[in-house]
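Only one protein chain is missing from this complex, and each of the others stays in its spot.
A and B are the chain letters, set down in written order, and residue numbers restart from 1 in every chain.
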Amino acid sequence: MSMNLEREKAPLPIVDLAPVKSSMLTKILYGGMVVSMLAAFYFIFMYAEVEKTMGAVQKIFYMHVPSAWVAFLAFFVTFVFSILFLIKRKRVYDTYAYVSAEIGVVFTAIVLTTGPIWAKSSWNTWWAWEPRLTTTLILFFLFMAYLMVRQMDGVWDKKARLAAVFGIIGFADVPIVFFAIRWWQSKFHPIVFGDGPSQEGGGIAPSMLVALLVTIAAFTFLYAYILHKGVSFENMKIKVGHYKEKLREKLEN
Amino acid sequence: MLRAALTIAKKDIYSELRTKQVLGTMIIFAGLVILVLSFAFDPANNTTKAVIPGAVWIIIVFSGILGLNRSLVSEQRNETMHGLMVAPMDASSIYLGKFMANFSMILIVEIVSIPFLFLLFDFKITGSILYFILVLFVGSFGFIAIGTFLAALASNSKSSEMLLPLLLFPMTSPVLIGVTQATKIILTNMEKLSTALSWMQLVAAYDVIFFVLCFLLIEYVLEV
């Protein structure tokens, strides 16, 4: 054994530690995110007019709606990559699904905190059991359940497989949840896009709509950027795991 | 496929009738839920009648989750699940068999505990019993269909009894919304029967969608 140790002392292969050049995609996403975010700030605070009854509080609306959009987008992405994983069984698909779900949790949490703040000033109540809000809440729980499945003990392909299955049925559940709750009670939310014939206070000033669309674009860039970064981060973790495993094998034999 | 499923369901029900472990626990638990409800909502108060339709589903959901978890975890002893998996049948047969066994168990629990609930809370049904049975059937079907599937999924975890409710409740929320609304109308206010029927249609649609989905996906859950 001591002989072996002597022999093992041969230096470990020197890994090229030169800084990895960030890919074109990263740069584009990063640039797009920064530019659109700055633009979004300009549109929210300078361009869009201040709401008459609510005042400045209404600005939170520009956080609230895009976050909700990103949350649902994230779940959709998880769904798509879950299907891809079950068909192709490639680890990278699972990583995408997982990172997207993690981002989704953050954004549903933003929706669920900004929602009540806005609701307090607009409907004078913190929480309303209203379709979109409740659906987001259930979405939040579904995301959490997804992450719980993903964090089970066991080998990665089993966890990935089960999480993918849950991602698929969970996503199939969301529209039904939404319709069920909408049917259950629909009172508060104004219909923002298009005409809101039955809802009072529906509709939105054109300047606000522009600001909203810009913010949605900015948030989508933000989501894409975080997703990209998160996936490369996870990939690095996996790679380190591989190296560790190789090293361990070398020491054993 | 159906034959294998029936064999599994028969085996489950038969050994359950022998040990009476799960069924007994479920029924006693249902009784305890009723007891807790009586503390929470004063049975002497007339407004309590409004919560009874919801209480029906609280009982079903909570006692159901006990049985669901058990039905899949019990297959881990001596790895009998592997025995089923190497047998010449599709994974969906195992799912179907487990579903049938769980469904008949929850029906037994309902038959015992719901009259008991009405009796203790002195609840008089002013609506239609036939429709009530129908809504119980449709709702339990969806709950057990998705519940059996998720129990199979959760049984891979060491703490499946903690994981299962976290997966199951958000998933079944459309069923629960639908059936509680329908039950309320059917038990107390038959004039709005058409609304109740459309709620039941929603739940039935959910049942069909998820039964098919679970059927297709169970193969991926039952892999070692």
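The working rule: contacts are C-beta pairs under 8 Å (C-beta built on N, C-alpha and C of every residue); 3 or more make two chains touch, one makes a residue touch a chain.
Note that contacts and distances are computed from a predicted model.
Q: Just to verify: the chain that's not displayed, which of "Heme exporter protein A", "ABC transporter ATP-binding protein", "Polar amino acid transport system permease protein" or "Alpha-D-ribose 1-methylphosphonate 5-phosphate C-P lyase" does UniProt list as its protein name?
A: For the chain not displayed, UniProt's protein name is "Heme exporter protein A".
Q: Of the listed residues B:87, B:129, B:162 or B:216, which contacts the missing chain in the full complex?
A: In the full complex, the listed residue that touches the missing chain is B:87.
Q: For subunit B, which positions touch the chain that isn't shown here?
A: Residues 3-4, 7-8, 11, 14-15, 18-19, 77-80, 82-90, 223-224 of subunit B touch the chain that is not shown.
Q: When the complex is taken as a whole, what residues of subunit A touch the one chain not shown?
A: 155-157, 238, 241-242, 245
As a working rule, only the chains that are shown with their structure count from here on.
Q: For subunit A and subunit B, what's the span in angstrom between their mean Cα positions?
A: 33
Q: Contact residues on subunit A for subunit B in the complex?
A: Residues 86, 138, 141-142, 144-145, 148-149, 152-154, 158, 161-162, 164-166, 168-170, 172-173, 176-177, 179-181, 183-184.
Q: For the complex, which residues does subunit B have touching subunit A?
A: 146, 149, 153-154, 156-158, 163, 166-167, 169-171, 173-174, 177-178, 181, 199, 202, 205-206, 209-210, 213-214, 217, 220-221, 223
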